[in-house]
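Quick one: the structure is below, questions incoming.
Note that one protein chain of the assembly has been removed; the remaining protein chains are unaltered in position.
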Amino acid sequence: MTKTPLQFRHNGRDVAVFVDGGVNLLVALRELIGDMTPKFGCGQGGCGACSVLIDGELHLSCLTLAEAVNGRAVETLDGLKDGPNLHPLQRAFMEQFAAQCGYCTPGMLMAAKSLLDRNPSPSRAEVIEAISGNICRCTGYEPIINAVLAAASSGRARA
Amino acid sequence: MLELRKDIFADERDDNLKEIGKGTQRQDMLGHVTGTSTYFDDHKLQGMLHLKVLRSPHAHARLRRIDTMEAERSPGVRRIIRGADVPRNLNTLLSLINFGKDDEPSLAVDKVRYKGEPIVAIVADSPREAYEAMAKVRVDYEPLPAVFDVEEALKPGALVVNETYPKNTFIYHDVYDHQKLRFGDVERGFAEADHVLEQRYQMSPIEHAPTETNGSIAAPDTNGRYVVYTSTQALFFSLDTCAKILDVPSNTFHFIGGTVGGGFGGKVDTLTEPLAILGAMLTGRPVRYQLGREEEMQFGSPRGAERIYIKDGVMRDGRIVARKIRAYFDSGAYTRLSSYAVVKCVAHLPGPYTIPNVHGDVYCVFTNRTPATAMRGFGVTAMDFALECQMDKLAHLVGIDPMEFRILNAYRDGDMKAHRREAKNTALIECAQVAAEKAKWPLREEVKRMSSRKDGGGSRAAISPTPIEPAPQRAAVSQQRTTYDRAPPAPIHEPPPPAPPPPPRPQSPSHGATRFSSVFGTRRR
Amino acid sequence: MAKHRGRGIASINYPIGMNLGGDPSQALVHSNPSGKFTVSLSSIDLGQGMKSVTRQICAETLGVPVEDVYVDTADSDTGPHCMGSFASRGTHRVGNAVMAAAKEARGVMMEAAAEELEVNAADLETDGRGNIHVKGAPHRSISTKDVAIAAQFKQGKTISGRGIFLVPLSEVNPETGEMSPATCYAHACLVAEVEVDDETGEVAMVRMDSAYELGRALNPRLVEQQLVGGAWMGISHALFETPEPYYPDPTHGPRDFVEYLMPGPGDTCPHDIAVLERPAADGPFGAKGPGEMCANPVLPAVANAIFNAVGVRMDELPITPEKVLRAIKAQGGARPQARR
Partner (left out) sequence: MPVTVKTFANFGEAASALSSDRSARYLGGGTLVMRALNEGDVSISTVVRANDLALTRIDVASSRVTIGAGVTFGRILAERDLAFLHAPARSIGGPAVRNMGTVGGNLFAPSPYGDFTVALLALDATVSVQGGLGARDMPIEEFLQSRERQSGALVLAVACQRPASADAFRYRKIARIKPKGGSVITLAAHLPSSGGRISGARIALGSMAATQIRARAAERALEGRALDDAAINAAAAVAAEGVSPTDNALGSAWYRREIVGVHLRRLLSGLE
């Protein structure tokens, strides 16, 4: 099978791989780069477990043609920490017990980051809207909503 | 918002504990928020192959011919697995506890019994190549009529879904097509009752929908064994099931799991492990088999549907004096775990209430739909829905506040339950009182003073005389018919006359699986 | 157009562990030479918190801080047999097995400490902060680390323990259904308030109040996770979910998360929960299991609330807007019941 070269920035680091035609970014990240933080939940665009940021914008890696990120910057949960320090969202998810099985958590955190990057003081309705493409089967969403709101207010407190 | 009511039952507890009762952070939380928790699919193995399954488009069909010639030659295909390649291509999950007969193939051979039943597994270098080969498999189906309704499936002359159980019901104690509960005399209870209310309830199936779909990766290990990364909810249950199906000693396998992306009961069935391991055995390579989302939703086993009929006799003062229940669990085409749920449901009757006369008949019925399995609240969720809707109707009927009606009938310490064990450690009344308090639901003072620890036992501990044979139908006495009454369907078919169960036969398993225990007189063949 | 509010209730109990018993679980506990403990299980954590709750049970039983214990789950080569994570059996069955293993390990640890302090083991107690001292004489103390070092390098003792918990299998009487299904039961009562749109049949959750009796809340945060998430699942089962929307007609099955309906983050409602603890005689520290039962009261409470709101009985699940609307039309319009 012919492979296509693909080069992009992955969490601030340049990476290059060869991909099969038609392969999605989720497969490229997990199987070729080795970044297991984005998860396969459906491959249909319905669950958000594979959410990543592409050039700062929230995308579903399972519906992104891998070749389409050539030369672009991809951020995953693996890049959310600042060195050993957790991102305020990660701390808030811990404090609010906003994960049970943890499988939706990477996508939730990326969706939440995408929101807070643009809107540091979201309302509850805006948080709900921001995670509306992400399915959680365990928590009933309430702790997740609270965690995002808490992270936002901790960010305001620091600012 | 969660409030701990330490004031209630304080005298039964020692709260002088150091770690217990603290809201300690989860051991796995840091892994979850950093994405480093390792699920089965997070294992990257060199040279991994991908397994996809061809599924039946028909709910019921004879397989006249399966032609894989062209698919075998498709690029990237390493192996095509058919039913004949599976060492023991017939299993039932609970054979591990000697409950039920083997009735389900890993890959269908002569017939398919539900839409989505696996027929052929394709192992290829990439998912795309597996799909391309799948499109080249030719299956000649002879579609057969199908049955989708539990009561239709029990009618005389109904088509046979699963030849292992030709009457379309699981067999209990080798003789009965259902599990019975007999406690007291319900017919006498109905005769005495001021009101009799019979209702029908129906719950449709439910999908577990974990965010991580079912899957596993199997790989040859360095020591001739196979390592299996799996999403199972029950590690040894799955391991021993694979040992049986693949007919090898159980220590052939090293199963690794433990961090699972949600299960809710949907990851007990060992749907992917046997074929993934067989693929690894036949190719000598790591093999990954993960269900797609549509596969998971349509063909991953659901919580089965249940149809429930409840007939209650109630007095004007609110006492329920008789409760008769007939329920049908829709098991789909194979047994999986529904047979077990039926017994658990029977044990649950008549709900958390003390009722002197209780009669239950619960059936595990086969239909041409996706086999059902366990789900959170297994055997109880649908019955609780029916029972508690019924309780609301009864309260309405006798004009008693529904919360007080429940407290009035609630079981208490020392009462006799319908499965003939004494109730202990009960707390339904206190839950109702506290929920009422939270919801500002008014209760009368005397009801607020009631306790699970008071006024139980005594006459409530008695077992009323229980007829061995069903009492003949009595003529209707002066009962009020109510707006809830609907004409109940007549019993579909009479159970066979009771016969003593045969003596247990000793049996040792020929496969490598561990036999955990023995349940009932029904034995695996 | 009118929207009607109504309240409904349900009260339930739930058996803990596999029906009839016969579902053993084992645990192994051992210390490293620094007095840090590992619990080895083959049990599964699928989000319910198996690793966390067994960790706390082990720490409490050993008398050491929770930081000194880690739990390793689900490796068939290192973890002893467990029936599996289902039937709300984890806390009760696995918890008891871990407790038994930790008790055995604690016994060795106390013997080793007694040898070092030259006292009788029966006179020692743990302080839960990593020290063992003579009862009533806290200054005569040794750290669990020093005990472990002494046990390993001086005394030649393994500070370890094995545990199994088995509720013996019960038979079922074929004629009467007499059996011993479970050794303990959790309880709950829930009040649901809904709002029903009588022109569209849509049902919106307004709030829930509940009380759950769980024997012992081993970790209230984990209990809260189960109860909040479980109640959400109950709403979902009551109003939304099914892979067969026209059961028993099997057509139109959903293929994705757009077609398979579950409440979204905008469909939640306030839920005020009280937890009661009536310890079970055979539960670890009295604990039962919150996991499986928590959705169950929601389904009928919602159905009963709909009746209270508009006067129609919904006896088939899920309670879709279509079913509500058909029922309202069949009775000639909404008939709100007495507000309560």
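General remarks:
Labels for the chains are A, B and C, by order of writing; each one numbers its residues from 1.
Everything below uses one rule, namely that a residue touches a chain if its C-beta (ideal position, glycine included) is under 8 Å from a C-beta of that chain, and two chains touch if they have at least 3 such contacts.
Just so it is clear, the model here is predicted, and its values are computed rather than measured.
Shown chains touched by the hidden chain across the complete assembly: A, B, C. Only one of A:21, A:34 or A:120 touches the absent chain when the whole complex is considered: A:21.
Touching the omitted chain from subunit B are residues 52, 127-128, 130-132, 134-135, 292, 294.
Residue positions on subunit C in contact with the hidden chain: 1, 199-201, 240, 245-246, 251-254, 258-267, 320-322, 325, in rising order. Seen from subunit A, the chain kept out of the figure touches residues 1-2, 4, 20-22, 24, 43-45, 48, 51, 57-60, 62-65, 67-68, 111, 114-115, 125, 128-134.
Definition applied: only the chains that are shown with their structure count from here on.
Chain centres here are Cα means. That of subunit A falls 35 Å from that of subunit B. Averaged C-alpha coordinates put the centre of subunit A at 30 Å from the centre of subunit C. Multi-chain contact residues of subunit A (touching two or more other chains): 42, 44, 46-47, 97, 99-103, 135, 137-138. Subunit C has residues 46-47, 49, 221-222, 224, 228, 230, 233, 255-257, 262, 271 in contact with two or more other chains. Subunit B makes touch with subunit A in their complex at residues 25-26, 28-39, 41-42, 44, 76, 126, 128, 209-213, 259-262, 264, 290, 292-294.
The residues of subunit A lying in touch with subunit C in their complex are 42, 44, 46-47, 97, 99-103, 125, 127-128, 131-132, 135, 137-145. If you check the complex, the residues on subunit A that touch subunit B are 1, 20, 22, 30-31, 34, 36-37, 39-44, 46-47, 49, 76-78, 80-81, 86, 90, 93-94, 97, 99-106, 109, 135-138.
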